[in-house]
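Only one structure is covered here, and it is reproduced in the block below.
Only one protein chain is missing from this complex, and each of the others stays in its spot.
To keep things simple, chains are lettered A, B and C as they appear, and every chain counts its residues starting from 1.
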Amino acid sequence: MSGAGRAVLAGLALTLPFWLPNPYFLHVAIMAGIFGVLALSLNLLLGYTGQLSLGHAAFFGIGAYASALLTLRLEWSFWLALPAAVALAALAGWLIGRLALKLRGAYFVLVTISFAGVVALVSVNWMELTNGPLGLPGVPAPTLGPWSLRGKPAYYYLVLAAVLLASLVCRRLVHSRIGRAFVALRENEPLAESVGVDVTHYLVLAAVVSAAMAGLAGSLYAHYTRFVSPEVFLFSYTVTMVIMVVAGGKGTLAGPLVGALIFTVLPEALRAVVSWQWQMLAYGVLLILLVVFLPRGIVPAIAAWRVRQAP
Amino acid sequence: MAELLQHLVNGLVLGGTYALLGIGLTLIFGLMNVVNFAHGEFYTLGAYATFAALGLAGANFFAAVLAAIACGAVLGALCEQALLRPLRAESIDTTMLVMIGVWIAMQNAELLIWGGVAKSIPHPFPTAPLVLGPVSIAPLRAFVLVLAAGLIVMAYLAIHRTRLGTAMRATFQDRDTAALMGVRIHRMHTVTFAFGSGLAAAAGALLGPVFLAYPSMGDLASLKAFSVVILGGLGNLPGATLGGLLLGIAEELGAGYISSGYRDAVGFVIIILVLLLRPAGLFTKQERIG
Amino acid sequence: MARAAGTLTLAVRDLAVRFGGVAALAGVSFDVHPGTITSVIGPNGAGKTTAFNAITGYLAPTRGRIEYDGSPLTGLRPSAIAARGIVRTFQRTSVFPALTVADNVMIGLHLRGVAGLVDVTLRRRRLAAEESRLAREADGILDFVGLGRRRGERASELPYGEQRLVELAVALGARPRLLLLDEPGAGMTTAEKTTVTDLIYRIRDQATTVLLVEHDMRMVMSISDAVIVLNHGRVIAAGTPAAIQAHPDVIRAYLGSAGDRA
Partner (left out) sequence: MTRPLAVLVALVATATLAASSTVSAQAPIKIGVIEPLSGPVAASGNYVRMGAEIASDWINARGGVNGRKITLIIEDNKSDPKEAASAAEKLIVRDRVPAIMGAWGSSMTLAAMPKLEEYGVPMVVETSSAAAITKRGNPWIFRISPPSDMEALGLEQYVDRLGVRRADFLAVNTDWGRGAIAAFGDMLKKKGVAVGAAEYMDQAATDMNAQLTKIKGTGGDTLFLTTAVEQITLVLKQAQEQRLARKIVTTGGSSSPTQLIKQAGAAAEGSYHIVFFMPWFPEAMPDAKLARAFVDEWSKRGHPFEGLTEGFRGHDGIATIVEAIRVAGRDEPTAVRDALWRVSLVGVNGPIRFEKDGPTGKESGQSKPSIFVVQIRDGKVALPDFLAKQ
């Protein structure tokens, strides 16, 4: 993207609360931001190391529950609970990374699904800790000094900061020996090992960073909706992340964000244009069309198109 | 003791249903390498097709089951030709995403057509249980278990003992050589997907009457099918069968003796353990590396 | 022959590898001396690549010992062995296909960088300095192998001969002290083989010991300081090229195996 394009985009993002016609759109923007962080997180594993995690909702949920419990039960400040939630999710990522590092492809997928399944069942059944299926209502909104970040514009900037942070981390990682090691594992694992890329170390590292980012999104989600229930572990959340990453363009920095924006706006847009009977059907059909016409995702398709335009 | 026996019988019956779900997917996922999230929807389709054939066309129960299988196979073939064929050069994630789209679209189309109310599918078997000493089993479930075993054996023979099956396996093991030997690659893809989808529909047709038919019934079916396929080893029909039985019995005993709230967790933990200890699946000979 | 007295770079002792019931290596021992080019030859299935895989940690030997500079390598993972300075190439062309030639080499330079997660996320300047240093090194290696003008192209789009050079450049990125080349000349034209032979000399001259598996006897006999002959998983001869060419067992093995396979 050109410098001018980037400046316009930054300007739009920074001024969004001032020109969006109503808070509902800001709500959509906040959800898109939270899912943007999630999509970036999944993309680190799927797009760069080539390992598909279908248990990513687990890290999201762990982040959400950790943050909610620490602020509700121990009355920690949001600013302490947030890093703690990130750390706990990262720990879970480390565990999964260690457990599953010998597994690839379908087997890795199933271990991550199973892990998420176990965590979800714990959230339902461990009543004393999680309040079970009743969930945790009344998660406090964050405050910053004397100001509450309860309002949507303030929370929007918080989420925007998180999105920027997550994309910055991704960008730096990708353009470093760590990111290259991730890609090397995806492209040719034996060759990567032959020049000293430690498979275990980098797969676990990718899982940890990815899980930490998902935990960040989970904490932001908990303090935004102010209600956490076992549904945060729903498989459909993971599926949504996969849709965002793959349709946006896996293995690109912008793809997950574009995917998150489109696939958060799309269901809300469908609410407005199609009656409820047809919404999910339309969503599925649009997804199929998108994959058939742009199999590599939106961002790579645009990049390829631009290359063709400028010979 | 009587309770344990009953749990084991229950587990066997449940495992049989899991195996039935798994064999279709082990072809599509194991051989074709398509992460088919829509597998459960073909199962749902089988159940609704049976319901429609019985209720609307007034067909005989067994004819309805056959019609449902045909329905699943035809739709599977269409799906393969229209969506998967153009994406054959793309990565496994791309085909997975298109199947996620099919999953969402099919499930909501079913909701639109049939409404959300569960349908009970009538069957010709008596409802009173067969009592054998301390244990009991419903005649329908016993029938399904026998038929599932029959279907599994048939599928095995079709794949390992017929020319078509040989061509099928050749296609996915070494596509170029198979093409050189005159196998029509495109057609083998379509046939395999149709075969797998037909088996899923068969599972739906048989299990629909045991349970109920409703639009989201395929979600759980997909999850269990994936578990069974991976437990048994990709593309391995006897493995999928044993994997199904293992999962069924483990869940049953877990719910019976540990905690019913953690029932599915027992299955998940077994999957994790199996994959950690035998990464290529429980019933596959370890491949050598190098 | 340039041979430093006393220390061996690589010492393989009684190495055995079995696959199921088949013995791919049945007790192999040989030495590689520092600063030399040593070739391993033998008919197909003699166990050459298996030996490479065992030395570089890609498979665990059933029995035996591998020592490098006096300390054992057995049990180490490939990446740890690479970190000790032993780098290999593969028999079949092995590159990072979707990446540019320059990025391929940058991955090869993995061990030349030190940036960890903290550097990458927090120490921007240090990261930038490392990145530009690595980029310069990559340029140097690409010029060395003669791929300077291909740096922006995708590795998978290069012709076969150049892909093998990319592979070599990736391996050189790790600054090997012992480089194991698995059939570097296979499938190449005579002109390309000359280029590769020349490169191998230049690599040796940069104080890298080279261990080579190769089928082209002319190439082997012209560049090797020492030759080891394997057949049916055993060493049947070892010595200078001249000695090997005259060795009766070697002649028999090659003719015999040709007869067996006919």
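Keep in mind that, in the parts below, a contact is a pair of C-beta atoms (placed from the backbone, for glycine too) under 8 Å apart; a residue touches a chain by one contact, two chains touch by 3 or more.
None of these values were measured; they are calculated from a predicted model.
J.: Let's see if you follow the contact definition: name the visible chains touching the chain that is missing.
T.: Those shown chains that the absent chain touches are A, B.
J.: Would you mind spotting which of B:A59, B:V74 or B:L212 touches the chain that isn't drawn?
T.: The missing chain is touched by B:L212.
J.: Could I get the residues of chain B that touch the absent chain, sorted low to high?
T.: Within chain B, the residues that touch the unshown chain are 3, 6-7, 10-11, 13-14, 17, 108, 111, 115-118, 120, 127-129, 131, 136-138, 141, 211-212, 214-217, 219-220, 251-256, 260-261, 263-264.
J.: Quickly run down the residues of chain A that touch the omitted chain.
T.: Touch set of chain A with respect to the missing chain: 21-25, 27-28, 31, 124-125, 127, 132-135, 137-138, 225-227, 229, 231, 234, 236, 262, 265-266, 268-273, 275-277, 279-280, 286, 289-290, 293-294, 298, 301-302, 304-305.
In the analysis below, only the chains that are shown with their structure count from here on.
J.: What chain lies closest to the overall centre, CA atoms only?
T.: A
J.: Which chain's C-alpha centroid is most distant from that of chain B?
T.: Farthest from chain B by mean C-alpha position: C.
J.: Could you grab the centroid distance between chain A and chain C? Build each centroid from C-alpha atoms only and quote it in angstrom.
T.: Here the centre of chain C sits 42 Å away from the centre of chain A.
J.: In whole angstrom, what separates the CA-based centres of chain B and chain C?
T.: 47
J.: For chain C, write out the residues touching at least two other chains, lowest number first.
T.: 58, in rising order.
J.: Identify all positions of chain B at which a residue touches two or more other chains, and write them in rising order.
T.: Where chain B is concerned, no single residue meets two or more other chains.
J.: Which chain A residues qualify as touching chain B in the complex?
T.: It is residues 46, 52, 99-100, 102-103, 105-107, 109-111, 113-115, 117-118, 121-122, 124-125, 235, 239, 242-243, 246-247, 250, 277-278, 280-281, 283-285, 287-288, 290-292, 295-296 of chain A that touch chain B.
J.: Flag every residue of chain A that touches chain C in the complex, lowest number first.
T.: Spelled out, the residues of chain A in touch with chain C are 169, 172-173, 175-178, 180-181, 183-184, 187-188, 190-200, 205, 209.
J.: Please name which positions on chain B make contact with chain A in the complex.
T.: 29, 35, 37, 83, 86-87, 90, 92-94, 96-98, 100-109, 111-112, 219, 223, 226-227, 230, 234, 259, 261-262, 264-265, 267-269, 271-272, 275-276, 279-280
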